[in-house]
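Note that one protein chain of the assembly has been removed; the remaining protein chains are unaltered in position.
The letters A and B name the chains in turn, as written, and every chain counts its residues from 1.
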Amino acid sequence: MKKFFLIIFFSAIVSSAQTDWVKWNAVQVSYEMKNNNELEQSVGFWASLQSAYKFLISDHDGDNCPFYPSCSQFYVEAVNNSGFVKGTLMFADRFTRDLNFFKGWKHYPVHCKTGKFFDPPYNYNLNPRSIQFLSAENSSE
Amino acid sequence: MIIKRTKSHIAEIFCNVLCVFVITVVSVNAQKLNDDFFSPKSRLSFGNYLFLEKDYLRASNEYKEFLKTDNNDTVRFKLSESFLRIGRYEEAANNFKSLFFSTSLTDEARLGLFKSLFFEKNFVRFRQYRLEENYTTEKFSHDIDRLNYISYFFDSEPLPDSSRLFSAFADLNRADIKKFYYMKKNPDTKNPVTAALLSAAIPGLGKIYTGEIGDGITSLITTGLLVFLSANNFRHDHNFRGWLFAGFAALAYGGNIYGSAASAQIYNAGVKFNFDNEVKLFFEKHNYFLPEFDFVNR
Partner (left out) sequence: MKKLFYKYFLLIEIFVVSSLFPQDRLSIQFDYANKLFQTSQYFDAITEYKRLLFFDEAKKYSYKAYFQIGKCYKAGAKFDEAIKYFSTASINAANENEKLSVYFEIVRTNISRRTTSRALQILDEIEKENTNTFIRDSINYWRGWTYIFADDWKNAADAFSKIKSDHELKKLCEQVEKEKVSVTFTKAISYFLPGAGEVYSGNILSGSITFGWNLLFGYLTINSFAEERIFDGMVIGSLGWLRFYRGNIQSAEESAKQKNIAIANKILKYLQYEYKGAKP
């Protein structure tokens, strides 16, 4: 925990000194309020199936999945990126992990925008290089 | 009349002397006018101020303008150092290189080049240059050697001989270095194949092996329940339901074997993440054991 705060402390110092280390331009900040519900969507055939699932079922049965991306989004992304067989195995594993009652106990990092457990499919494609490790005390963008 | 003339004459002489004086003062001032905020001298002092304020990009621009008209080794060194500190390693390296020959900072510049390569994490070139005579420096050879040893903590190359590595550091830090060395050499990792095989033998066991006890027990219960439901339905001649649950059981079983291997990889990524952070914090705290040059902060 001490180390974690040290990292945060050092990065805060560095980031404040870094403001002008790269030339920047004027930025117009929108007055409009952000709509947290509009999360990024995948594209492709599976995404359209997911959209149909979302439109017909998921939008009406409440917010049930404690993960981000949700189980259905996870499945679509996994199949899109790793193929049907591997994606299905990844989904089966995710679904089983979802059934674990104690999953929130010091395990997953929290996704900032949604406040859910951050569990992206790229951590599960058996390619060690694609894993982006975040500790449970940490949180993601 | 004569007296009057003399008075006027004296006044005129006085006026002329004053005139010469004022013209001198004005011309000195005129010199000052040229010596404005954008003169090389002003640019240098403003650049040095910005450098001390850690406003390195702006400082580098002032130094660049200064070097267009004047040549100064310290300023070129500070220009390189500015690039190094804002992460523009290639520009830093090139500027350090320009100080290699016939300058007063040839050794410092060589160390600077190695620093640029180190912080760029270009360890291959770092090690290659270390062996080339053109790049070596007697004065800082120990610092460069030490930096070379440190670089092994940040990449995946096999670690060099332990005794030589340890001897590059002072006694005071040797205990920490030894700890990191053995952590790097024998990391506390889990084998993904073992995890998968364990889960193949008993569902969930691989997850327990990777420290995910909750997920492991859940897998065991889920797979067991689905197998039971499948068998029970077959026993009561509900073949469709039997096959359905058997399919689900197979998915849970397969998913768990796959997930156990993935879980081991995530565990290993966690070990690496914590190790990298610990090592980085340690060396940052000690400024990578690099010497500091007073002339840079003047």
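In the analysis below, contacts are C-beta pairs under 8 Å (C-beta built on N, C-alpha and C of every residue); 3 or more make two chains touch, one makes a residue touch a chain.
Computed from a predicted structure; not experimentally measured.
Chemist: From the listed residues B:Leu50, B:Ala196 or B:Val279, report the one that touches the chain absent from this view.
Modeler: B:Leu50
Chemist: What chain B residues would touch the chain not displayed?
Modeler: So the residues of chain B touching the missing chain come out as 8, 11-12, 15, 18-19, 22, 25-26, 29-30, 32-33, 36-37, 42, 45-46, 49-50, 55, 58, 61.
Chemist: Give me the chain A residues in contact with the hidden chain, please.
Modeler: Residues of chain A in touch with the missing chain: 16, 19-20, 23-33, 35, 37, 55-57, 59-64.
Just so it is clear, only the chains that are shown with their structure count from here on.
Chemist: Between chain A and chain B, what is the gap in Å from one C-alpha centre to the other?
Modeler: Inter-chain centre distance comes to 27 Å.
Chemist: Which of the residues in chain B come into contact with chain A in the complex?
Modeler: 54-58, 86-87, 192, 212, 214-215, 217-219, 222, 251-252, 254-256, 258-259, 261-262, 265-266, 268-270, 272-274, 277-278, 281, 284
Chemist: Looking at the complex, which residues from chain A come into contact with chain B?
Modeler: My answer: residues 3, 6-7, 10, 17-18, 20-23, 86, 88-97, 99-103, 105, 107, 123-126, 128, 131, 133, 135.
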